[in-house]
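All protein chains of the complex are present and in place, except for one that has been dropped.
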Amino acid sequence: MSRGDGTVAAGTPASSFNEREMQICTVARMVEDERTYWVAGGGGPMYAVLLAIRLYAPGAQYITEDGVIAPEPLLPFEPVMTMVSSRAGYRALAWGTMNTAGNHAQLGLMDYGLLNTLQVDQHGNINSTAIGTYGERARRFGGPGGADSIAALCWRTVLMTDQEKRKFVERVDFISSPGFLDGTEGARERAGLPPGTGPHRVVTPWAMYDYTTDRRLRLAARAPWVTVEQILAECEYPPVVADEVGVLSGPTEEELQILRSELDPRGQNTGERSAWVVFDGETYTRAAG
Amino acid sequence: MSRGDGTVAAGTPASSFNEREMQICTVARMVEDERTYWVAGGGGPMYAVLLAIRLYAPGAQYITEDGVIAPEPLLPFEPVMTMVSSRAGYRALAWGTMNTAGNHAQLGLMDYGLLNTLQVDQHGNINSTAIGTYGERARRFGGPGGADSIAALCWRTVLMTDQEKRKFVERVDFISSPGFLDGTEGARERAGLPPGTGPHRVVTPWAMYDYTTDRRLRLAARAPWVTVEQILAECEYPPVVADEVGVLSGPTEEELQILRSELDPRGQNTGERSAWVVFDGETYTRAAG
Amino acid sequence: MRILAEGEAPYLAVDPDGFRAFVRDHKQRALKPKLMSAHDAISRFVADGDYFVFDCNYFQRGPSTLVREVIRQGKRDLWLCGKFSYVDVGLLVGAGCVSRIDCGFFWPGATIDRAVADGRVRVFEYSNVVMTLRLQAGAMGLPFLPVRSFGGTDGFRHSGAKLVEDPFTGQPITLAPALNPDVAIIHVQQADVYGNARVFGTGIAHQESALASKKVIVSAEEIIDTEEIRRDPGRTSVPYYAVDAVVHAPFGAWPGNCGGYYGSDTPAVIETFAAIARDRVSEYVEKHVAPFADDAAMFDALVGQERLEKLRAAETITEGYRP
Partner (left out) sequence: MRILAEGEAPYLAVDPDGFRAFVRDHKQRALKPKLMSAHDAISRFVADGDYFVFDCNYFQRGPSTLVREVIRQGKRDLWLCGKFSYVDVGLLVGAGCVSRIDCGFFWPGATIDRAVADGRVRVFEYSNVVMTLRLQAGAMGLPFLPVRSFGGTDGFRHSGAKLVEDPFTGQPITLAPALNPDVAIIHVQQADVYGNARVFGTGIAHQESALASKKVIVSAEEIIDTEEIRRDPGRTSVPYYAVDAVVHAPFGAWPGNCGGYYGSDTPAVIETFAAIARDRVSEYVEKHVAPFADDAAMFDALVGQERLEKLRAAETITEGYRP
């Protein structure tokens, strides 16, 4: 990905920001120029790709589930109006429908899928359906939406989630969208999914994960204000840890300027309850959220 | 069908016309009002439906293979410009593509299919691919085009062809488009075709045919200037003959007026080489073509 | 072509021949005016027990006026096509209209959580695209369509899909069962009285839903002259012969955004989310639906012309929406 693994940012380190902003900036730096993204409607994924297009990957293009192709959206969005909305679809190159998005991804035209999720497991499987024992005692969630198609059909899937114990598990309570399934070689192909696709990265406000050659989640980099131990303490099932865990750069003033003034001036997504971090020029200090 | 079997026409019997005009007028009288027709591109079928809409079935609607839905075409057509042409698609209610036409017929939205063909057999199978032994010594023709879909998917198929020995055979040399196939009950369904569909009528310049309950071609009516014997002499394989063979009305002055002055003033289709017939007020006399 | 795996969930019976017969007997081929009130359209064409699909959703060029009318008339035992939905599913569940849901996505919350936990509502699992693909199969008159996604998920196990051996490649391929809903409700920007309908902007599956469904209700911001349809046939999204009822419904997508016509009503959007989240749908219905004969009365009482005009003015984008 452009700027390698997202640990490098251009600009002046920001002195104060929240961890949601950190997560969005990290993903933005991973966006590859002149590639296509199927971006889950709204939230972190869309702000990350919009920020990337502004700063790092001007030639990246994205589609959304409603068949918007390569728009130049009119920002900011009204709350939840990120699909089938005139501002979100503004100045697109083409307008289609949900089957347009599904078919184009099925054809292999989408390089990356960018998603939020509720729960992820050691093989990158995604749960957005139910927490608990499905069909018995479970809390019901909304279902995969477009995520199943994104995770199945885009060449590489990048996941955004929070760094919380219950979100990193050995096996998700329900596979809503496919990662490496049971983790065995060829498991996706045996299920009819296209070869060469699958989980690529997971990004939280504290960390970035990739996958080992045997398809296991691996901690690859950490935010400068947290230790590997702190991260592992927030994983119910411990991921593999890379021999060398990189250190992510904090957000830059340039990134926050665009994020806060252009993309999300109301802080609808970037202002979510999340801890604040201050940088005194040498060290980052986290104020409990 | 409106006006029953097409034997009855409104207006003044025409005193002079050719047999192609007779065939078109016969089919026009069979067109049912407020029904949908998938009309093969150009030729007799389209002129028949256009004439019907003018005189007999103002509420009939038609589509063509290129996805024109319910047009009000700008007549006359330039030669062969009867599909994907601005005059043919003029003032349509919707424009689609070939798959639009195929899907709408597959859904059961098309009541009638109206076709020209090269050869038909006792079970209403249609050949437009090859005359002779396919793959060995055969004269090559153009293939089914849209006719296979029309004959498979519209509820009732009406066929137009010439009254010539080689056109009415026991079994077509090649089934390009399906009639009752081998004629056994359920043959179409066993081949995956939708139930309740199939051959309905065949119309030539001399005769109209329907089908027996056991799916065999049956001579139902004749032009007033030919005998049943003359018709049978022009069938390589003799059709069943109805107990009472009706007599078709000749064209009316009103029909010919519209056909000649509005629909096909250049006689592109209606002026084809075909015998002329004169009517002296009592008898029709055919002048060899 | 062996069957390698099958989902275990009940699904609406796949019957393309039965659908063809229904189309033959009930779809109007002639150009007949179909303009009627939301009340008449819903009472005539939505029956208890119907499989029910709405296109888009309550916030995004969706048939919100028609959804409110379904709630007003207290329809029961509906089987929802719950794709690309925010609050629609929650509202209909909370109002007691629903017994089954095919899930693509819906906004979760206490209302649905409770209904599922209590067993009042059963949920079968798909994805948004698998649901729109099922509708496409139905709209093509086919029994199924293949798809390269969905296999291997737990959703597959709780669905009506099958994994088979592709007779052309020998590889495993998922087949999604066709869906031919009993009724579809769709909101569009423009339609004529016959049902020739124009959608501007992106959409979810308006064309598929209209062609796949036995009964189709289209609500439109504007009723336009058929002459206008004939002047630009390339703009027709749904042809008349698929449509059974046309409802003139200005602000029919309120509180949502209707591209080119009006912006979303943010406070009303947030209020609706809150009703679902806190299982207060009955209060929502008591306030927005029950007291009023129709949406016009509701708009007068709760929103007001001035507010509606503000929403119109807030929609500054017309490019691509106003031919």
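Think of it as A, B and C in the order they're written, each chain with its own count starting at 1.
Here is the rule we go by: a contact is a pair of C-beta atoms (placed from the backbone, for glycine too) under 8 Å apart; a residue touches a chain by one contact, two chains touch by 3 or more.
Everything quoted here is computed from the prediction, not taken from an experiment.
Engineer: Looking at the whole complex, which visible chains does the left-out chain touch?
Structural biologist: Visible chains that the missing one touches: A, B, C.
Engineer: Just to verify: which one of B:37, B:95 or B:112 makes contact with the chain not shown?
Structural biologist: B:95
Engineer: Considering the whole complex, which of B:155, B:174, B:211 or B:225 touches the chain not shown?
Structural biologist: Going through B:155, B:174, B:211 or B:225 one by one, B:174 is the residue touching the chain not shown.
Engineer: Would you mind spotting which of B:75, B:187 or B:241 touches the chain that isn't drawn?
Structural biologist: Checking the options B:75, B:187 or B:241, the one contacting the hidden chain is B:187.
Engineer: Residue-wise, where is chain B in contact with the chain that is not depicted?
Structural biologist: Interface residues of chain B facing the absent chain: 64-68, 74, 78-81, 83-87, 89-92, 95-99, 101-102, 106, 129, 134, 139-149, 152-153, 174-178, 181, 187-194.
Engineer: Please identify, in ascending order, the residues of chain A that touch the omitted chain?
Structural biologist: Counting over the whole complex, chain A touches the hidden chain at residues 33-36, 59, 61, 69-72, 89, 91-95, 103-104, 106-109, 111, 155, 194-196.
Engineer: Name, in rising order, the residues on chain C that touch the hidden chain in the full complex.
Structural biologist: Contact residues on chain C toward the absent chain are 1-3, 14-17, 141-148, 162, 164-169, 171, 173, 175, 177-178, 200-201, 230-235, 319-320, 323.
Assume only the chains that are shown with their structure count from here on.
Engineer: Considering only which chains touch which, how would you classify the arrangement: line, ring, star, complete or other?
Structural biologist: Graph shape here is a line: each chain touches the next, no loop.
Engineer: Compare the CA centroid of chain C with every other chain's and tell me the farthest one.
Structural biologist: Most remote chain from chain C, centroid-wise, comes out as B.
Engineer: Measuring centre to centre with CA averages, how many angstrom lie between chain A and chain B?
Structural biologist: Using C-alpha averages as centres, the distance is 61 Å.
Engineer: Just curious, how far off is chain C from chain A if you go by their C-alpha centres, in Å?
Structural biologist: 29
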